[in-house]
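Here the complex is missing one protein chain, while the rest keep their positions.
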């Protein structure tokens, strides 16, 4: 497991030199090792994500996907190796422009849906401003929760809570958006809607997105590139480029090919 | 939405008279309406599940799937209509033989994985007995968590926590097992393993299983019958019989047909 | 409470009752009971009210209080009798500082005076005011415990203080300018040794032993004032000069038997008790005086010497 | 999401109250059963002579005493002044407790500097403060209110400080990821999450305020329930002592119910 397979086109150097990127990749992880006591969650992970790129991360349960996102958002202070956003180390404030949708909803139990979503509004915005209100209501509608704006988290179903959490993440409008299995509790129809919605947001805002998912179809449909993590401790097993043009059809042949490639890398 | 479509072969009467069943169906729900304040979670739902049958429940987020399971486990005291297990009303102790894997892991934060799984051991079992220990360790291995038996929930990944919750549910060995999206946080490989593991348990123990899922492929692969709930308030939209023989191949034609049928009923 | 021994006789001791300190120090009370199956248990009373609580709860057979406190308790139904006077002290007076400009009781009009309600200094103040033609309403009585009254006076929070020894003696000795501007030994209400009625009735021989021991202590203390003051000083952490002033100058042990003087003083005070609402609605303080004082019981022991 | 016992009965299977018909309406009456029994026992103990009347007056005697004082108007003076002192003491103590609790809860440095001192002070008995307060603050109303405030301060401080320190790390991470900033994360996450702790602290503080009243009213008070009690002790008047104990119990319970009511209104999630 210690021999990390990092294909040439994935190494930080090569992406750093790629024509469309600025000086630094939006996300740069090099030699990242993260331990929790005796458990090694990630080992020698290298990853570079270009500005405006959409990357999906897949891998078995417990391989360190959430840990990787936590490092990138600056929530983990102690790790070995380097993790930088736009060239700034995450421990030196590089994580400021990074938003994350957590794997669990993590809603404020005492606040209603509207207030919970408003938590995500970016720094400068006055949460009591009518414009902010409208924005929040828009987001609530986008995730299909109109009519539930005044409900408290305790009155929501699992999938509804997850969508509130998603709306909160979208409200933040970050340069880099990390999503940890944001659609796992959604039915297919809702999931498709939200996937397309996410694509719209990504395109409109030119954001960099990293999405953790267990849904291979989802990874292939959404991402430019799919990083397959493996094992425990987690290492990069493979990187799959999804060559299909956008906007994509879900039944696109190229997607099917990518799915097969991912599935193979996962060892299913 | 008020005209509930309950096909003839799904109505309690017809299943009650079917040759393989005993007097009462294992699960019998008739005219079930459940309100939370102003929100109507379920409306006039009819459902009958035979002894030893494997039923999957699918439907959009917030349509009342979890609520249905909560009623069947006796966690909801106030509802209209009838819900019975083996002919005994859930409010009169009918829910005693019913086990449930909750949508959220709901683990005891202060207990390690082993103790959390042991919570599920059935009533008569002495939790300090070596045999009980072995059983718990077996289950932990079955859900792929060997090596984590001594970890606390705070040290587990999302998918690992979900598997602990699953192991706890399997430890209970109930006559009727209800599962609320038990594989939603698992990667495909692990999910496949756990699905097959669940089928084994079901077959060996002859249990009645109701599984809520958003994964249409999963529903078709596992279930004898798939109940499609729809709308808000939730009503039974359709019931799809999966005709494939067991043991099934995941690529079985009949499964593909069932999947299409379910997807259509969901309106995807 | 020894398991084998059948009885305990609980007797209090108090810093304001020097003879009790002597008895305890010398072991004479225990000696007096040596030939009985009773054991002596000493319990410290920090003030008359605590001593009264011990009587009230029936926990102490013998307790020492000021005379007025004993009358209050008796009037309120506590079954005690006083067959013995442990001292005739001048333990209270009105105190102020020179610069306050207060020289007589009449000057107190409109001033703040610290006093502890229900205690000897309080009644001393009332009597003094009465003398000067003032009533309680003409001054502002500030209710403070004795030591806190002293420090409030020093602080200047009050203009005068109805003081109590040893705090008063200490103030006199250690602070320049502190003066006792009104003294009247006759307004002090004596130190009453109160016996539970049940104890007197059921164990008169024990009660007599207590009084005998007190007589022995009284004699010794009268003969050895310096040593008594030393015992007082070491027991109560007072300085020797304070203790000497308290014991040798302001304590008279010569009249242990309750008599007319005590009766008269209490009779004077009885109306004040009622007026101040210090006793039960239906209580009759004046009538209780007779029940409280028992001149007969101790007469034999004390008079015989 | 956890529903508290007070707001919802008959669910969760651990509550027997559901077995009674329409329990919420009359359940408060149950609270009177045990006290009523105690009063009966008390009465019997006195009339059968187990306790003599001068030791423990019969219940009726106490009621008479209180009624007598109420009739002359004297009682209201005592009650009013004590209520006033407790009120101001609680307001002051709770306010300062909120400040210190917030500061130490948020800043590890402040906590390290102040907590050991405050933890030591909290164990000092009310009576021990009396001579010092007299010295520092004199004999006015201020000294009394301050002493009561000391009592009210500590539970608020302790509960809020640990409450803020124990706010779910999960939610703090949310605040951090969304860059809420110091002020907003306090306002939106930390304080709301610590409100239940604060209210537990206020409840405790109000209770301790009542405990400190007696000591406070040893400071040059001529009125007040605590004064009444001390007076009853000095005068060997058990009816007054027991009467003032009942007053303490009554007003203590009343103020406690008020805080509990606020709590149920505020912590409703």
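Note that the chains take the letters A, B, C and D in the order they are written out, and that residue 1 is the start of every chain.
Following the convention adopted for this analysis, a contact is a pair of C-beta atoms (placed from the backbone, for glycine too) under 8 Å apart; a residue touches a chain by one contact, two chains touch by 3 or more.
Worth saying up front: this structure is predicted, and the values here are computed from it rather than measured.
The chain omitted from view is touched by exactly one of C:18, C:47 or C:118, namely C:47.
By the touch definition given at the top, chain B reaches the unshown chain through residues 73-75, 96, 98-100, 102, 104, 106, 108-111, 115, 119-120, 122-123, 152-154, 168, 172. Against the chain not displayed here, chain C makes contact via residues 1, 10, 15, 42-44, 46-47, 50, 53-54, 56-57, 59-60, 145-148, 150-151, 154-155, 166-167, 170, 174-175, 236-238. Looking at chain D, the residues touching the absent chain are 1-6, 9, 11-20, 23, 27-28, 30-35, 38, 51, 55-56, 105-109, 111-117, 119-128, 130-132, 135, 154-155, 158-159, 162, 165-170, 172-173, 176, 185, 190, 200, 203-204, 207, 210-215, 226, 229-230, 233, 238, 241-242, 244-245, 248-253, 255-257.
Note that only the chains that are shown with their structure count from here on.
Centrality annotation: D (chain centre taken as mean Cα position, compared with the mean over all protein Cα atoms). Here the spacing of chain B and chain D, counted between their Cα centres, is 49 Å. Of all residues in chain A, those that touch two or more other chains are 104. Of all residues in chain C, none touches two or more other chains.
If each chain is drawn as a node and touching chains are joined, the picture is a simple open line.
Shown are all chain pairs that touch, namely A-B, A-D, C-D.
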